[in-house]
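In this view, the complex is presented without one of its protein chains, the others remaining in place.
Note that the chains take the letters A, B, C, D and E in the order they are written out, and that residue 1 is the start of every chain.
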Amino acid sequence: MKTPFVSDLTGDQTITAFFLVHAKEIRNTREGKPYLRLDLGDRTGNIESRMWTKFETQTQDISRDDFVKVEGRVELYRDKLQLSVLQIRKAKPEEIDLTDFLPHSKEDVEEMYAELLAYGESIQNPWLQKLVLGILTDNGISVRYKKAPAAKVMHHAYLGGLLEHVVGLCGLAKIVAGHYPELNLDLLLTVAILHDVGKLDELCYTRAIGYTTDGQLLGHIVMELETVIHAIAKIPGFPPELKTVVQHLLISHHGQYEFGSPKLPMIREALVFHYLDDLDSKMAAVRAALANDSGDEDWSAYSGALQRKFLRLDHFLQGPHSATEKAKPGG
Amino acid sequence: MKTPFVSDLTGDQTITAFFLVHAKEIRNTREGKPYLRLDLGDRTGNIESRMWTKFETQTQDISRDDFVKVEGRVELYRDKLQLSVLQIRKAKPEEIDLTDFLPHSKEDVEEMYAELLAYGESIQNPWLQKLVLGILTDNGISVRYKKAPAAKVMHHAYLGGLLEHVVGLCGLAKIVAGHYPELNLDLLLTVAILHDVGKLDELCYTRAIGYTTDGQLLGHIVMELETVIHAIAKIPGFPPELKTVVQHLLISHHGQYEFGSPKLPMIREALVFHYLDDLDSKMAAVRAALANDSGDEDWSAYSGALQRKFLRLDHFLQGPHSATEKAKPGG
Amino acid sequence: MKTPFVSDLTGDQTITAFFLVHAKEIRNTREGKPYLRLDLGDRTGNIESRMWTKFETQTQDISRDDFVKVEGRVELYRDKLQLSVLQIRKAKPEEIDLTDFLPHSKEDVEEMYAELLAYGESIQNPWLQKLVLGILTDNGISVRYKKAPAAKVMHHAYLGGLLEHVVGLCGLAKIVAGHYPELNLDLLLTVAILHDVGKLDELCYTRAIGYTTDGQLLGHIVMELETVIHAIAKIPGFPPELKTVVQHLLISHHGQYEFGSPKLPMIREALVFHYLDDLDSKMAAVRAALANDSGDEDWSAYSGALQRKFLRLDHFLQGPHSATEKAKPGG
Amino acid sequence: MKTPFVSDLTGDQTITAFFLVHAKEIRNTREGKPYLRLDLGDRTGNIESRMWTKFETQTQDISRDDFVKVEGRVELYRDKLQLSVLQIRKAKPEEIDLTDFLPHSKEDVEEMYAELLAYGESIQNPWLQKLVLGILTDNGISVRYKKAPAAKVMHHAYLGGLLEHVVGLCGLAKIVAGHYPELNLDLLLTVAILHDVGKLDELCYTRAIGYTTDGQLLGHIVMELETVIHAIAKIPGFPPELKTVVQHLLISHHGQYEFGSPKLPMIREALVFHYLDDLDSKMAAVRAALANDSGDEDWSAYSGALQRKFLRLDHFLQGPHSATEKAKPGG
Amino acid sequence: MKTPFVSDLTGDQTITAFFLVHAKEIRNTREGKPYLRLDLGDRTGNIESRMWTKFETQTQDISRDDFVKVEGRVELYRDKLQLSVLQIRKAKPEEIDLTDFLPHSKEDVEEMYAELLAYGESIQNPWLQKLVLGILTDNGISVRYKKAPAAKVMHHAYLGGLLEHVVGLCGLAKIVAGHYPELNLDLLLTVAILHDVGKLDELCYTRAIGYTTDGQLLGHIVMELETVIHAIAKIPGFPPELKTVVQHLLISHHGQYEFGSPKLPMIREALVFHYLDDLDSKMAAVRAALANDSGDEDWSAYSGALQRKFLRLDHFLQGPHSATEKAKPGG
Partner (left out) sequence: MKTPFVSDLTGDQTITAFFLVHAKEIRNTREGKPYLRLDLGDRTGNIESRMWTKFETQTQDISRDDFVKVEGRVELYRDKLQLSVLQIRKAKPEEIDLTDFLPHSKEDVEEMYAELLAYGESIQNPWLQKLVLGILTDNGISVRYKKAPAAKVMHHAYLGGLLEHVVGLCGLAKIVAGHYPELNLDLLLTVAILHDVGKLDELCYTRAIGYTTDGQLLGHIVMELETVIHAIAKIPGFPPELKTVVQHLLISHHGQYEFGSPKLPMIREALVFHYLDDLDSKMAAVRAALANDSGDEDWSAYSGALQRKFLRLDHFLQGPHSATEKAKPGG
């Protein structure tokens, strides 16, 4: 693990550290003297950086999305930290651990993946089991399944986040299917495991989390549909009706047209899965909102994903309340 | 249990049975001869009935919503059964078992209510436990809680349906709180038990399921708010913040303004409860839709509550398919 | 061509003709005498039919969706024609010409298909040409492409209607691409020819036009996506970016999420094609609305597809106007 | 006033009366015997009528929208009244008072029009006064202004209804302008008097209330805009800014795009007038809904214009309540 | 009244004045020297302030929402005024007049309250009069009723604004009830007086206008419902139907679900009151928008509450017009 992280920096400090280059630009001071302006970052944040001398020679081979090793001085300028770069060079691949530069799940991805495989194996229907395990054990897929985030912003927006979301959903599906005996657990597990496989290609997540051009043009639902079509084509005898059911579960999982589902859920398990997926995503979004310091003791930051802020229940029940409250008559 | 039920009737049959009067009207034949037209029913359906003689004397004291004992002859007329009434009189209260006239839950209400009380007792927070048990053991409430349906049409629309829905929700809340450790089970159980208490007064359900005038003007959310305000007023020292939280959970449980919630869920448990309540209602609506014969082997009847029809999964997976399918090329 | 058609029937007439059975039911008269009630039809309409004797023996092997030969008498009853069936038997396959029973395009399908192939051959891009011709010359597809309607109700709802719509679109695309030189005609022709191929399976159209169960669960966009994926897989070297573009053109052609497109058009040709497809469909819907006698000389019948009625321009410009007009002061 | 009205008819009665022909059709009995079927009506309702003999000769010159004099016998058939026509002839113009055939305002139209003129004269701004009086004293307009209804269904849907609505609005505008001193009463009166002048041509109301073809194509806002443009063109020196203001008041008075206003109110008086117009229309719609017998003592009939039903306040406050209420526990 | 107000300040001026602290923060200059940054304000605006020396000792006991006495120098920096603080100390309660720090109504609150009481006494129905006067004369309520604003931003957003709004509504209700004789003035006055009582607790308005946490979780409709329930509970014999009516009037007064009314108005007076409340709020919002200098002579500033800008009618009618106009051809 790299040291220090951006979040560790304080003013009046000289450091040597690795960063990812988010932006690089030559600028002029008012006096017309050129200098280099860089945005450097890691998984804990970004720091605005400037290099006043020698940057012409030292940064020729450095561009956006490169990893660099930097020696510099941290200073406080207008209430914000700034880095004055003294020395800089491109980092070598072996010096870099990618997980230092993108936020990642607190869970162990290998353990989670083993759990996921166990869920796949627990599927009773042989066709569905074969389909799910075929995909999960495809090396081209599993490597990325262990890395992918579940979203760019909305929820589980960190490396391993997709896996965390899906394993959570499998657990939720299992207990809910226990509660409602009419539910087919095999279908719920199948759609839980496959419903976001398209995100492996819709998102890119090697430097920062973003969308690929293909992802923007097609979306993960259409992308995973192709993955599943090919996987089923490799299983001779896969019943065509079951294929239709699996396809319907995938394309309807957003639950509404305006969220990109070309069909509304018309199978009981499709409806239930939509609820569970939505609930788990919202739970993660609430968790993220509450983890953010909003400057208001009673309330989380405003969450764009949820279109509202959430009460900090524990604080509210214990009082005293927010500054606005303090001002109440007799308060 | 009464015999026969409307659903047991066939043509060319003479019967003696009890019914509920849904409509009563004097009409004239084309020849100008007056006769009595009645709509008679029980929990299994209605039958159009006519009485040609003696009705002036026998039906003077009978009006809509009365129970009657009838002797008559069942006939098939234009493909529909009709009842020719020969004798009719008002039924005595002791002759009538209300559950013969309204559909009711298949579960035992006393057992369900005991289960509900056990959920109430399992609440750890002493204030919430006191609040919930105070309401559940209020005789004026418990008698009706065991009878009330959960809705007029949308879901659990039968006697005992509300109780069935709430007990189911408590179970669901318990396992979901087990899955997400950050959830406060006490709050989930409290809102599950109280969230529809207003329906005891919003709906009327002694003859047919409908809305009271008060229910239409106020709605169950406002009605139960008053019940809870009064119950909390009787518990000295109930923390005001906790009261606010309970009120928020109640008023936000429909999840959206357009469904009559004056506030969106802004507490984590409020959001989760909205999902669970919605899911359980939809599950019941799907169940009801699939129980309806639609004349199409692959599909349920169109469900107004769900705004769509649902696939009969088992039939579809086993084939052969609907008549429309049969017509496919090569089919 | 069969004679007579339903639209040819008048009262007081004895006929012998072929029909399709839409419904079959045994009923009782008021006197309790059973009789057979049938709905019989062809592409020009339906007629309610009854058989009073001998139906037990003659109709044992006849069920809904069968073709029958009937001898009977047409009568006017309560302002509607009715058929009293005297003799009935199942029709032999060789006695039936399907086009007598479903409305069909006035254009020659073989000529239209030749035109379509010519459009396919005119595509300059070799990959797209290979893709389009591969699909058009697939026998399993071409046979049905010549038959399929474009919709159940909305527009071109008759046999051959899909082909008529697509050929029209190709012509429109050609002239519009001539008008806007920045447009890529190859892409427009490709999406025009393939955009509704999924309807070959989404709809069923051997007896009446309806949806298959698969069609309801997946929709034609998802269905044709699979057709195209398989067709591309058979063309070695097909550029992956071009594949993405073709997929995007297909999935975005409904133009909006609420019409089932999981992505909005983000390529210039995708946007233009959406307009052309929408325009051609609406033109056909207006044509159909105006062809319907509405009983109002100035106005078409209300069109559900267009959510309005349309002015009969020629009539309005020549006057005199509708009855409502006649009532105008001084009119 | 004609006697009897449709609402006065009872079974077993022979009458001679004038009616408006709404429909006329020759039909056949089951036995093939032709008869004449007519829909006859006046402002109180319609009655289905049949003529069995002599209709060929007596009704040759009679068609829809004609007034007729009829001798016939009223009978009760299947719970509905029917008229057996014995003699029929076209009515002479002098025998007909139009107000017998369309519902009309209870107010005296001449008195109301005098009141309207007085409001026009009370306008202080000379340009606006000249504009308003010029229109109100135009004979082609005033004759129809005294007759026109305010709408086909929504509110004041009877002869003289438009005048009643406008005079009421002028009064309301006057008191509201008294309440808010910043309001310009002249503008409010001007828009009140002119805002629905286009309805004189949008609606037709000589036989039944309906829309003219022009009215459907243009709507009253566009139609009255032309009236006002022409009237202003006749007033030399009319300030162009004031003309723009008047035009804006007219085109924005529906308050929202979806109700056909091409601009939202952006002048204070435009906003206020929209509220007053909307309020007065809704008041009339509530009045009409409550005047309708709904069969429920607590509630009005469902109002399509208001998309809800309204409480009968007096009845509810006095109790006892609706039948549904009666069934409440302890009720 | 304090002097000077923020709006009185100009550059190059030494002042001694009282302010409210909106923010307080220690910052560093580029050279690393700490200084104090304060946001100071009163009811006329805010000024950014800095203190360069002695702030460690002088501001230890000062925090956000405290009142302070300040000696300092006003300077113009980058086109904005700034205050260099020389001396600062906490103000004593007796030195502060709260109305200097929050904008307030231009009307006399005591006079307005007397007017409100007179409206309450004018209610004829004894139950409603008792209810309204009971609440208005409750000391815990009246003190705050004289202070509360009607909203944070939308309309009447100043101390005493709620009272001004309500008294205005009572007057409006009286004249409108005079115009429509079918209206029950007692109900209109009751709902006018009580409809925003919940805002006394929903908003906080001792330092700045904001929402309390309770207010955000419950909203004023739910809050005032509890106030009214308790007040009615203290009036023995209050008719239950009348209570339902009052509750309905309160909960429906926002008129639409999306504005937080859990029920639509279903009583005539509820519908009318919604219109009057909405009209009076919009009038105030227009007034506020026009009072704002927008830099455009023809137009008000854009109003967020109204989602548009409003024409300055007087200016427009007198010309010359906005700069954009000037540029018109021939202009």
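Note that in this section a contact is a pair of C-beta atoms (placed from the backbone, for glycine too) under 8 Å apart; a residue touches a chain by one contact, two chains touch by 3 or more.
Model, not experiment: these values are computed from the prediction.
Asks: Using the touch definition from the header, name the shown chains in contact with the chain that isn't displayed.
Replies: A, C, D, E
Asks: Identify the residue among D:Leu133, D:Ala208, D:Met266 or D:Ala301 that touches the chain left out of the display.
Replies: Checking each option in D:Leu133, D:Ala208, D:Met266 or D:Ala301, the one touching the absent chain turns out to be D:Met266.
Asks: Of C:Ala23, C:Ile235 or C:Leu313, which residue touches the hidden chain?
Replies: If we include the chain that is not displayed, C:Leu313 is the one touching it.
Asks: So one chain is hidden, and I want to know which residue out of A:Lys69, A:Lys130 or A:Arg207 touches that hidden chain in the complete assembly.
Replies: A:Arg207
Asks: Determine which one of C:Pro126, C:Gly178 or C:Gly304 touches the chain that has been left out.
Replies: C:Gly178
Asks: Which residues does subunit E use to touch the chain missing from this display?
Replies: Within subunit E, the residues that touch the unshown chain are 11-12, 75-79, 298-299, 311, 316, 321-329.
Asks: Counting contacts across the full complex, list the positions on subunit C that touch the omitted chain.
Replies: Touching the chain left out of view, subunit C contributes residues 168, 171-172, 175-176, 178-180, 182, 184, 239, 241-242, 245, 264, 266-269, 271-272, 275, 278-279, 282-283, 286-287, 290, 308-311, 313, 316-317, 319.
Asks: Using the document's contact rule, name the residues of subunit D that touch the chain not shown here.
Replies: That gives, for subunit D, the contact residues 213-214, 216-219, 221-222, 225-226, 229, 244-245, 247-248, 251, 257-263, 266-267.
We take it that only the chains that are shown with their structure count from here on.
Asks: Not counting subunit C, which chains belong to the same connected group?
Replies: Once subunit C drops out of the picture, we keep one piece.
Asks: Can you give me the shortest step count from subunit B to subunit D, moving only between touching chains?
Replies: Between subunit B and subunit D, the shortest chain-hopping route counts 1.
Asks: Which chains sit in contact with both members of the pair subunit B and subunit E?
Replies: Touching subunit B and subunit E alike, sorted by label: A, D.
Asks: Same or different for subunit B and subunit C, where same means more than half of the interface numbers show up on both copies?
Replies: Different; most numbers are used by only one of subunit B and subunit C.
Asks: Two or more other chains touching the same residue: where does that happen in subunit D?
Replies: As it turns out, subunit D has residues touching two or more other chains at 311, 316.
Asks: Could you list each pair of chains that touch, in label order?
Replies: Chain pairs that touch: A-B, A-C, A-E, B-C, B-D, B-E, C-D, D-E.
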